[in-house]
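Rather than the whole complex, this shows some of its chains in their spots.
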Amino acid sequence: MIDLKVAIIGATGYAGIELVRLLLRHPEAELTYLTSDSYTGQELAAVYPHLTGLLQSSLALSIHDDGVSTLKAIDVHTIAQCADVVFLSLPAGLSSALVPQLLEQGLRVIDLGGDHRIPADLYEAWYKKMPADAAIFRQAVYGLTEIARTKVAGATFISNPGCYTTAAQLAILPSLQAGWIDGRRIIIDAKSGVSGAGRGVGLGTHFSEINENFKAYKIGAHQHTPEIEYHLSLASGQDTCVTFAPHLVPMTRGILATSYLPLQSKACGQLTQEQIYETYQEFYQDSPFVRIRPIGQFPQTKEVYGTNYCDIGLYLDQRTKQLIAVSVIDNLVKGAAGQAVQNLNVMYGLDETTGLEMSPLYP
Amino acid sequence: MIDLKVAIIGATGYAGIELVRLLLRHPEAELTYLTSDSYTGQELAAVYPHLTGLLQSSLALSIHDDGVSTLKAIDVHTIAQCADVVFLSLPAGLSSALVPQLLEQGLRVIDLGGDHRIPADLYEAWYKKMPADAAIFRQAVYGLTEIARTKVAGATFISNPGCYTTAAQLAILPSLQAGWIDGRRIIIDAKSGVSGAGRGVGLGTHFSEINENFKAYKIGAHQHTPEIEYHLSLASGQDTCVTFAPHLVPMTRGILATSYLPLQSKACGQLTQEQIYETYQEFYQDSPFVRIRPIGQFPQTKEVYGTNYCDIGLYLDQRTKQLIAVSVIDNLVKGAAGQAVQNLNVMYGLDETTGLEMSPLYP
C-alpha cells in the first residue's frame, strides 16, 4: 500500500473541489491539508454542503487537531509535515511564488494553473503578468499525460495542461505527427461550459446573462493559444500557428473543440477515413482515457461527463481539403483535476486509472 | 468474494442504463445479460456511446458467444442459466407477467417498476391497468431500504419504491411516527427533473417545450399518491391522506419534495427546531445515505447529484403551525437504480454502501 498524503492549495475553487471529489475515493491517497483563501477557518461542508458527512469518515487520520475538514491558510511548513504531494489550484500568477518553496521542502508538486506551462516571453505577452522563475519552469514537466507519460513517471514537479489545450492537442497531435496537415494554418473553434470560468462571481458567470445565450469571447487573445502552439510544436517538431476562438455554452461542464486541420497537398486524395481512424487508434492504444469514435460518429460532451475520458471523432472532408477533429472532455476532470490525478498516478507508478475508473454520468 | 451474476431486463431506459453505470463499478456484481426491447441485437455502446470501451473490460467472463455487450431479447431460461439476480426496469404493467416466471426459476428479483408496490384495488384505480397476482404482491418486500432493512435482508423479491415516494416518505415518516403531525392533511409539492419521464420521445420531453419552462402535471392524479399514502400508513400505523402535486423542472436529474406537515395542536408551541433535528438525526443514525441538514439549511438537488443520498432540511413554522420538510434525491439513483443496488447489497448481506460510495458531482 502506497498511501500518499495529499494537500490541496486552493481547495474551494471548482478545480480544487473536483480534486476533493476524486481524491476522497482514491484508494492510495489521503487528503491531509486543504487551504482556502476565501473560507479559511470554515468547515468544508459549510462551504460545499454536498460534502456533508464525507470528510469525517475518510480522513480520520489527519494530524491536525481540527481535522482536514477545516479549511486552512497556506503554511508551507505545516504542509511539508503532513503531505507528500501538493496540488495547486490557484488563479494565474499565484503559484509561481509558491512552487519554489514547496519544492525546496521536498514536496512533489502538481500545479493546475498556467504559470509554468509556457516560456517567460510567451507568458508575459499573453498573461500580462510576471513569469515564473526560468529555472523552475525548466524543471516543470508539462503533464499532458498521454504524450508525456515517461517524463511524468520520474517527475517531482508537474505543470498540468489547460482545459482547452488538452482537448485540442489530443485531437490534433496524431495528424500533425503523421505529416498529413499544415500546422501553420490550424483553426480551433472551442466551446466550454461555464464552470471553466471558475466560482468567482461577476456578470460573466451570472445565470440570467448566460442561460439561453451563447457567445464568443477572447477571440485571438486567449492565453491557451500560445500553450497549444508551443506544445504542439515541441511534440511534433513542426512550427504550428493556431487561430483559437473560445465560446461559452450555457451548461456547467464540458468542452468540445472543433479543430480544422488543412490537408497537405500530398495528403489530398490519398488519405482515407479508415487510415485516419487506424492511425489515431494506434496512437492511443496504450491510453485508457482516449477513445477514438467509429468513423461517422462524433462525441458529445455529456458522453464523458464526470470522467477523465477524451473522446475524439474525425471527419475527412475531401471536398474542402480539411481534416476535422471533434474532441470532448469534462473540463473539470480531464481538463483539470482528473488529469492531475492521472499524473499523480503515473508519477508514483500506480496504475494510470487508479481512482478514475468511473463511468460517465448519462444522462 | 461473492460475485453476483446480474441480469437487467430493460437495460436501455434511463433507470436501466443507470443500473449499468453502478453495477459496472460494483466490486461484487458482474453484468451477464442485458435486454432491450427497442435495440435487441445491437451493441450497447452503439446505443449509448458514453459506454464505449467500458463493457469489454469488465465483462470478459460472459457465457454468451456474443458477449454481454450485445443487447438481448428477454429469455427467462437463458437468464436463469447466467444470472443469480434480475433487475427489472420496465414500463408499468409489464413486470407483473415476468416476475412469477423469474421467481419460479429460482432467481432473485428486484423490480424497479410500479406493478408490485400497492394492492390490486389501488393499482387498478390509479394505474388503470391489470394488477399483479395477489400472491406475488404479498411476496414482494417494499424496498424503501431505510425503513425495511430487515425485511429486505431475507427477501427474494423486492419491489423498489418510486422516485417521488422515496423522497417524500423519508422526509415525512420520522414526524409521523413522532406523533407531531396530522397525517390526514399532508401536502407534498414535488419537483422533478426530466429524466424521470424516461427516454421515450414525445412533446412532454421535447427540449424546446421544456427548457426555460416550468409546469405542474397530473395534480391529484399521479400514481405515486396511493403509494405514499399506503406505505406511510403501514409504516406509521396512522391513516394518512396526501395531496400530491408533481412539477417538471427544466433540468435532467433531481427531485426536490417540499412536504407541508400540519402540526397536531399538542405539538404547537411545544416542539422546537432542535428537537426536530435531533429526532431525525436519531431516526437515520444507521442510515448512511440519509443526511439531515443543520438547522436553517435546506438541501439542493445538485448536492446529491449522481449519488444515492437523500438529504433533508426541516423548518418549523410556529406562525402557521406547519412543519416543512425539504428532501432531495437524484431520481435515477436513490429514486431508482441506486436504491435498487442498495437493496441488492442488503439482500445479500453486503455492506449497504458497496458500489455506491461516490461523492456528488458538484458543480
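The chains carry the letters A and B, assigned in the order they are written, with residues numbered from 1 in each.
We adopt the following convention: contacts are C-beta pairs under 8 Å (C-beta built on N, C-alpha and C of every residue); 3 or more make two chains touch, one makes a residue touch a chain.
No experiment lies behind these values; they were computed from the predicted model shown.
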Assuming the 2 chains shown are copies of one sequence, what number of copies does the full assembly in this structure comprise?
4
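The rule is simple: only the chains that are shown with their structure count from here on.
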What is the distance, in whole Å, between the centres of subunit A and subunit B, each centre taken as the mean of its C-alpha atoms?
35
So, in the complex, the side of subunit B touching subunit A is made of residues 14, 17, 20-21, 24-25, 48-54, 195, 211-212, 252-253, 291, 293, 297, 299-300, 302-306, 311, 357-363
